[in-house]
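Take this structure first; my questions come after.
Of the protein chains in this complex, one is absent; all others appear in place.
For subunit A:
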Amino acid sequence: MHLAYPAVLSALLFCTGLYGVLARRNAILVLMSVEIMLNAVNLNLVAFDVWLSRTAQETLHSGQALTLFTITIAAAEIGIGLAIVLAVYRNRGTSDIDKLRDTAEGPDPEGPGTPAAEKAEASA
């Protein structure tokens, strides 16, 4: 099988995942999109490993071994991620990413130390 097929499939999967991460509002779907991106990468790893090891005498198949690692870590990651989403949902009643904006800059762009207050401090 030519390398182009898995590579194109992997690219399509990655783009799908990327679109999901950037465009979906539901946090669970965002996590699922992340999984799709990871699997695109896994596919690449396996395909290139096979393609590169065809000519080699001795090979460790490190690409395929790395894929196993990625799958394991992705499983752990999605577990934690889903737990966080669950906690957020219980806490706030929503898992809509657009509404989770706690790290946004506050309404007062000047902060507490305005020039007028500083002047009053200096002359006191």
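Here are some notes:
Just so it is clear, contacts are C-beta pairs under 8 Å (C-beta built on N, C-alpha and C of every residue); 3 or more make two chains touch, one makes a residue touch a chain; residues count from 1.
The criterion applied here is as follows: contacts and distances are computed from a predicted model.
Matching "UxaA family hydrolase", "Multiple sugar transport system permease protein", "Methionine biosynthesis protein MetW" or "NADH-quinone oxidoreductase subunit L" against the UniProt entry of the left-out chain gives the name "NADH-quinone oxidoreductase subunit L". Taking the complete complex into account, A:101 is the one of A:2, A:54 or A:101 that touches the chain left out. Remark: the residues of subunit A touching the chain excluded from display are 18, 21-23, 97-98, 100-105, 109-110, 115, 118, 122-123.
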